[in-house]
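I'd like to ask you about the structure that follows.
The other protein chains are all here in position, but one chain of the complex has been omitted.
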Amino acid sequence: MQADVPGLAHHFEDLEQQHEAGRLGMWAFLVTEVMFFGGLFTGFTIYWNAYPDAFRAGSHHLDVRLGTLYTAVLIGSSLTMALAIRAAQVGRRRAQVGWLVTTMLLGTTFLVVKGFEYQHKWADGLLPGPGFAWEGPDAPHARIFFSFYFAMTGLHALHMLIGIGVLLTMCVKAARGAFTPSHHAGLEISGLYWHFVDVVWIFLFPLLYLIGRHG
Amino acid sequence: MTNTPENYINTDFGWKSWLLTLDHKRIAILYLLSISFFFFVGGFFAVLMRIELLTPQGDLVQAETYNKLFTMHGLVLIFFFLIPGIPAVLGNFLVPMMIGARDLAFPRLNLLSWYIFVTGGLFTLYAVAAGGVDTGWTFYTPYSSTYSNTHVIAVGLGAFITGFSSILTGLNFLVTIHTMRAPGLSWFRLPLFIWAQYATSLIMLLGTPVIAITILLLALERLFRIGIFDPSIGGDPVLFQHLFWFYSHPAVYIMILPAMGIISEIIACFARKRVFGYRFVAFSSLAIAILGFFVWGHHMFLSGQSVYAGLVFSILSFLVAIPSAVKVFNWTATLYKGSISLTTPMLYALGFLGLFTIGGLTGLFLASLGLDVHVHDTYFVVAHFHYIMVGGVVMAYLGGIHFWWPKIFGRMYPEFVARFAAIVVFIGFNLTFFPQFLLGYLGMPRRYHAYVEEFQVLNVMSSAGASILGFGYLLPMIYLVWSLRSGKRAGANPWDAKGLEWQTPSPPPTTNFAVTPVVTEEAYAYGEEEAAVAG
Amino acid sequence: MWEDLPLFPESASSLSGEVDALYVFLIAVSAFFALLICALVVGFTFKYRRRPGNERASRIEGSLALELAWTLIPLAITMVIFVWGARLYFALSLAPEDCLEIQVIGKQWMWKLQHPQGQREINELHIPLGRPVRLTMTSEDVIHSFFVPAFRTKMDVLPNRYSSVWFEPTRTGRYHLFCAEYCGTKHSEMIGTVHVLEPHEYERWLRGAVAGEAPAEAGRRLYEAQRCDTCHFAGPEARGPVLAGLFGRRVQLADGSTVVVDENHLRESIVAPNARLTAGWQAIMPTYAGLLREEEILQLLAYIKSLPAPEVEPRNGDGR
Partner (left out) sequence: MSGHLVPLKGYLGIFLALMALTAVTVYVAFLDLGPMNTVAAMTIAAVKAVLVVLYFMHVRWSSRLVWIFAAAGVFWLMIMIGLTMADYGTRDWL
């Protein structure tokens, strides 16, 4: 056994095997995440198909400029995340920390703006529940649209929060020089998670913000 | 214990060494203790139900109590015994050993999964203590979301949390089997138990998150009336059934696939033969795991689902029966020209063959649209799934526990008593559940606290059988515990079995293998005589 | 004691015999395979038990021919069962034309039924022999399921939606009615009796039973009391489509799709009128959810269905 290799857990043969296991593990986890959000996407598709008018009216109430802004911020954060990993690949410690901090800042921006949007919707009485106030026709199904809106974006925001927490840990590790060109699997795996959260948003954006634009 | 070489049990004794262990074998023991506890909790509920059903009037407990009993019976035994049972106990212990690894890929996640499991269990027990839940384990809306005034959210949360332990176990197995096989251990040299665990892991990963989000939406519906499942404000309760069964039908295969894996190991060992049609048995596990996701709508033929969707789900359900049939035929063919010894594990395995065959065949009755109209939601369904889950899974689980008991604890169980218990379980099981097929066709609906008088004879027969079955389950509990101290010491390989797990001492050392084994032969190379191949 | 141990429920509908036939066929198939497996297992275990002279097994890898056989033969058998079961399912689902129409409302924990002439029953259903009966069912609260074992039929009863079930009784007698979908505390008490009577006895029962108002008649009064006709009339000022003759027609919706006006569409148009708006009309109808009881909605439907189609084709959602 090569117990003397730094960072090698006792039950793996070599670092290659350990890293491959980590990467596969994260991908397997992301597949479960796809199915987790998938339940919501399925329900959304069913109701959107059954009540297109109510869903378009609901979507019309969302601010498309905000939606576009979120998208740009998240795509930007994916870029900076990729650059942080690249910095680890080429062994530049300060750049790693810099890009990770940028990523977290972008993520935080997203969450803060989202918070304001929630507050706005709440003030407008669009929070599903007994106080739901809807002026337009077909209030029941507009309520279902907003239920999906809050459930999907809320769950997404929760994932971002967890992601920022993970990146914070990675940031500390990076600052201590834990990631080298040959050993930065932890950072890479965290990156996979962060990108996944971005991919979810890429689908949420048109479904929630864009279906009610035309007409 | 003085002259025993160091192994995973005697290496350390403190509480901490168990509760903070990262050793997959110790975590398996932790799981063994917890699921045994839940087995008897769930079994206790069943005993009360069978006593209640002795008379038509419903005079032992109140209707409310009875409804809570069958709900908690289903919930506890499905989420806290059947689903984690074989994977988290035997799988945890055996997967690394069978593939020649020193541990699972993520030992910390493995321990975490046990803690998550215990947390989910405590939530559920809290809900039981606080008054229980009466929705049926299926949580159908709008009863669960609006009308039931029991602890739906607490129990739902229990199931939700436990789901994550299942996901972590599946993830761990999947990665371990992919990346950590010993040199020379190619896919087609793997024991069939590993194939079965692999297929199970796929379902755990792909299905469990869907039940998680469904329970989450149910809780939100109950708390805030979000309307998604609530018909009184425009939602559709049938959507809940779709999402629920998308997981809960494949969940049946989470239970039965590992059981099938055990059967392959036991039959090969005690017929001293390679499993007939190894590749077909291996691939049928994958086929079941994948096809199993296409059939959930057969629980909903009468739910208001479209007739055409019913057609699609019906034909797909027949297709998923085929790989199970293939397995049964292959196991039977394995016995041909074997050298068979009827040890306790083998008795359980042969019992499994018979009971699983009946359970599987009666599944055809339910997949058939026109007949399902009559038997749906009757005791026919109850009998069918108990033949699969008790006659199949629990028989295989007990067989596996006996088979690997000497490996896990280094002691032999008393063979004679064990054979007696296996026969008692088999007889008791059939007496309990066969009458329920007849009851179902007669029209007795499930979840009935009181029933009309003409159903009484069959119910009494069933309850009588249940008392025999209960006795049969208590016996192993007693003699297995007894054997821990007083059983004969087992050697490294008391069955003279093949497979890497038998190449280590019993009980195995913490690191499993002092030197990573190199595999040079196929699984089950029992050194059969070369003979003219017949058939 | 064997009288106490029946194996089949009474068979009392035109399709119950066919369900039994499929059941018996499946039992035969199952018995064949179960006995085959058991015989082989027991036989092999005995013949090849370990004993002096049989210490080692013979090496047999497998056989492609056998694998194909036991894949394809069961596949063929299951396909036969599938087709048989599917045909039966359609027969059980598709009601014939001239059914006796009965309205059923399930609620925790009773069945409320009403005959077309207005007679109401609770947990009892009287029907004539030899005439197909179709039930239009809905629930006031949770999901129930209408199950008559002697007729071999069953259907879930859903809130906010109609489902239906039909049967043609072929034997007089009293049969159990069960709720088969778990619906709460007194689920097992949500049971009743179906009385199949000779047609003349049924007529006598109808006369003797407390006759309420016929649903279509009650629906007409509701229609007038709710002033439905202020919007739904023929003429250029109409604000909603003419309802006479609408039932069963295919209309276009505002979003371009089309839908057949069935019970469920009419119901939705009353409780959520703007969810699926008919093309050419404004979203101005208020919802009647909560204002009308399930029974009243069923009465309105009965009235709308009873209206004769007008001679002149009115402008009805096929655009202005």
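Letters are used for the chains, namely A, B and C, taken in the order the chains are written, and counting of residues starts over at 1 for each.
Simple rule for what comes next: contacts are C-beta pairs under 8 Å (C-beta built on N, C-alpha and C of every residue); 3 or more make two chains touch, one makes a residue touch a chain.
In this text, all values refer to a predicted model and were calculated from it rather than measured experimentally.
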Among the chains present in the display, which ones are touched by the chain that isn't there?
A, B, C
Which listed residue (C:Glu10, C:Asp262 or C:Glu295) would be found touching the missing chain in the intact complex?
C:Asp262
Hidden-chain contact residue, picked from the options A:Val5, A:Ile75 or A:Ala133
A:Ile75
Which candidate, A:Leu8, A:Leu24 or A:Leu155, sits in contact with the chain we can't see?
A:Leu24
Where chain C meets the chain that is not shown, the residues are 93-94, 256, 259-260, 262, 264-265
Touching the missing chain, which residues of chain A?
15-16, 19-20, 23-24, 27-28, 30-31, 34-35, 38-39, 41-42, 45-46, 49-50, 64, 68, 71-72, 75-76, 78-79, 81-83, 86, 89-90, 181-185, 188, 191-192, 195-196, 198-199, 202-203, 205-207, 210-211, 213-215
Contact footprint on chain B, counting only the chain that is left out:
178, 206, 210, 238-239, 242, 246, 293-294, 296-297, 300, 305-309, 312-313
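In this section, only the chains that are shown with their structure count from here on.
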Tell me the shape of the graph of touching chains, choosing from line, ring, star, complete and other.
complete
Ranked by contact pairs, first place goes to B-C
Measuring centre to centre with CA averages, how many angstrom lie between chain A and chain C?
45
Give me the residue numbers in chain C that touch at least two other chains, ranges are fine.
272, 275, 289
Any chance you could list the residues of chain B touching two or more other chains?
234
Show which residues of chain A lie in contact with chain B when the two form their complex.
9-13, 17, 20-21, 24-25, 28-29, 31-33, 35-40, 42-43, 46-47, 128-130, 140-141, 143-144, 147-148, 150-151
In their shared complex, at which residues does chain C touch chain B?
1, 4-9, 18-19, 22-23, 26, 29-30, 33-34, 37-38, 40-41, 44-45, 48-50, 54-63, 66-67, 70-71, 74-75, 78-79, 81-82, 84-93, 108, 141-143, 145, 147, 149-150, 152-156, 158-161, 163, 176, 178-189, 191, 272, 275, 289
If you look only at chain C, which of its residues touch chain A in the complex?
254-255, 272, 274-277, 283, 289
